[in-house]
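Here it is: the structure, laid out below.
Shown here is a partial selection of chains from the complex, left in place.
By written order: A, B and C. Residues from 1 in each chain.
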Amino acid sequence: MTPLDPAEYRDIVRRAIQEDLGPGDITTRALVPAEARATAVLLAKSSCVLAGLDVAAHVFAEVDSGIRFDASKRDGDRCASGDAIAQLAGAAASLLIAERTALNFLQHLSGIATLTRRFVDAAAGRIVVLDTRKTIPTLRVLAKHAVRCGGGTNHRVGLFDGILIKDNHIRLAGGIPAAVARMRDLEPGRPIEVEAQSLAEVSEAISAGAEVIMLDNLSDAEMREAIDRIAGQARVEISGGVTLDRLPALAALGADFVSVGALTHSAPAADISLEIALDPDLHGRSAAR
Amino acid sequence: MTPLDPAEYRDIVRRAIQEDLGPGDITTRALVPAEARATAVLLAKSSCVLAGLDVAAHVFAEVDSGIRFDASKRDGDRCASGDAIAQLAGAAASLLIAERTALNFLQHLSGIATLTRRFVDAAAGRIVVLDTRKTIPTLRVLAKHAVRCGGGTNHRVGLFDGILIKDNHIRLAGGIPAAVARMRDLEPGRPIEVEAQSLAEVSEAISAGAEVIMLDNLSDAEMREAIDRIAGQARVEISGGVTLDRLPALAALGADFVSVGALTHSAPAADISLEIALDPDLHGRSAAR
Amino acid sequence: MTPLDPAEYRDIVRRAIQEDLGPGDITTRALVPAEARATAVLLAKSSCVLAGLDVAAHVFAEVDSGIRFDASKRDGDRCASGDAIAQLAGAAASLLIAERTALNFLQHLSGIATLTRRFVDAAAGRIVVLDTRKTIPTLRVLAKHAVRCGGGTNHRVGLFDGILIKDNHIRLAGGIPAAVARMRDLEPGRPIEVEAQSLAEVSEAISAGAEVIMLDNLSDAEMREAIDRIAGQARVEISGGVTLDRLPALAALGADFVSVGALTHSAPAADISLEIALDPDLHGRSAAR
């Protein structure tokens, strides 16, 4: 999996540390000697697909650039319960301060990757699994990366990088033909996706030359008919109420894409922990203080 | 539910809008006339507990201070499927631009409140349900507010506002008595919580005078024995692997608190949508362009 | 011209004011009474196409929300020398503080719009004029808006919202066919643009199914041959060394697009000024201090 550029997560990592650390870790400040050192291992506690390992490493580096972080896995890898993901070493205080924030990123993103992988596996290569804009606010770039780690494919990132003409746009523009024509004029060369909520709209979208037609909450029968009519003249995206259970049936309809909001808005966190081992020499010394 | 101060979410709202809008909404820019106006209603699509309504309102205000937002519900209210939550009116383009970001906040936070309410209801007043620091990074203040909306109680916000002496702190400080004594010295007047992973540690924590003892992953039998030994000399928090199913049994043990990471790291989004209705006059005019 | 959303320029306006005002306007602080009021008119001093009027208005509002700004023109309008663009009224000190920053935005952006309009007029509808990523750093969203105001069309905003496979990408991916295939796999549904530096590469790009082929610094004869070979199977973009003089000849070749870096990296500022008229009553009073 191609790594993210650090420029894409530096600021959010900094804000996350600040949120947890605030004016200082009062427990660690009192109890952990500045010279105490420790090693640690990042462990999968249940099977999962990894995402966010670089982000987690960056949390440790931001708290203390002296922490070593040696990963034995990469984003996109599947882990079984008990697998070691990375070895760490450094100042004990720094490891304790960074631990929860690093895990919060890694568990959330690996949760998305793991759920995505379940949908992609259920699709069995017969339909492409897309994400949506239904992401936890301010974490979208990371969430989209996690979807890729799970084998999913990204729909547009935001309002700025893809055209999607929805029902209200259609009405304001005076119908699908007018909307597509005007859009083509102002944004030549970009593919146009049109949301269709009925077979009549599907036919209009075909005539207007839409590159992608989104079937929004149609019945299975309507979707079958729609895909027949489209007949390869446009790509087809199925949207709305897609669950793991329904995915095999949807995949069989012959559409190109299925988009699933739950990948990014409802994925449970992956179970990953950090096991810290104190340097015994140091522990002895500090105990004797 | 006491509202949050806007100073606590202004920046994250601004970043969330920026993330979605980026260099501009290319669809709306092309198709929605600047003068088009619309009304909209925020609707619960399944039963839920609301959280984040002020944040959602702020998203609309930040995009366009001319949007009216009249709420008929408040944070902490339970909604049935179909309940109207708020009425909106303003420029159609602004409503379309703000819609998804506002919903992303509201659905995520109401998801947390709804899950929390299920735990609190299962506790039936016999044990206090606490959240943890296992939150989605940079959204913690909002997540903690959502927990309160669901009837839950906040544990410490971060490393800065509560003392929690964990296993590594104990070892570095030379045992529970030394750790508590040093902590008391440096932070007089603050309650000290000690994590105990065995009955022996429970006894040490009692002797050291800890105000709260966290029973971390003890068996039910050990927990019963621990609570017997503590006998009101400290408050007791149960932590680790707490599910809705196990909650009634845990509540019966006589502990004061149970902390649940899942409230904030694994709550599925609540199902809430925005139904936009265009001003018909305007629609006619714009269609005729 | 559809206006920009203020969320897209609020921060840069704030930084621009800060840059000019710094720790305070020492001249105005000493000489302008807080109660002095003035009116002003924004005037075109030579013919131009307007861009950035909302940004300029926002500068005044940010300095002092009490300033009135009544525009009689809109972005995209052509102005003759002497045309009044807007009337302003408010505190004299605020007008003096905001003046230069507001003009700097308006003159720079209108300069881009004016130059773009000259290229678009020279194209005479036979070829679409595109901008590039060669913009003044941190002002790209505004520059792209100015290009639209001048009748130009935006190429991708950045690395994130459009695929452009250049020579180095081709070599690293092992040739045009491999590059396009891999790209198609990872970003299904997005148009792929391939840079071709020879007729052989043009043929490869056609076979690979590229949606757009960029002819980069080919001779006129080569471009004619390339467009013949492409024969409508892909859109064609001409790039490199495009001047106003050469544009009519290039437009006659039959390509779809021509991209021009100079629109945004070398446009001279438009000549626009602010004429301030002090309130005579106030002037009398303040003179008598």
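Before moving on, here are some points about what is shown:
Simple rule for what comes next: contacts are C-beta pairs under 8 Å (C-beta built on N, C-alpha and C of every residue); 3 or more make two chains touch, one makes a residue touch a chain.
If you're wondering where the values come from, they're calculated on a predicted model, not measured in any experiment.
In this structure file the homo-oligomer totals 6 copies of one chain sequence, with 3 depicted.
Following the convention adopted for this analysis, only the chains that are shown with their structure count from here on.
Overlaying chain B onto chain C using CA atoms gives a rotation of 120 degrees, to the nearest 5. For the touching copies chain A and chain C, the fraction of interface residue numbers used by both exceeds half; the interface is of the same-residue type. For the pair chain A and chain B, the distance between mean C-alpha positions equals 20 Å. One finds 43 Å separating the Cα centroids of chain B and chain C. As a whole-number value, the distance joining the C-alpha centres of chain A and chain C reads 33 Å.
Each of the following residues of chain C touches two or more other chains: 157, 161. Residues of chain B that touch chain C in their complex: 14, 17-18, 21-25, 29-30, 34, 62-63, 94, 97.
By the touch criterion stated above, chain C contacts chain B in their complex at residues 2-5, 7-8, 140-141, 144-145, 157-158, 161. Taken together, the chain B residues at the contact with chain A in this complex read 12-13, 15-16, 19-33, 36, 38, 92, 96-97, 100-101, 103-105, 107-108, 111, 133-141, 157-166, 168-169, 171-175, 178-179, 182-183, 186-187, 190, 261-262, 265-266, 268-269, 276, 278, 283, 286-289.
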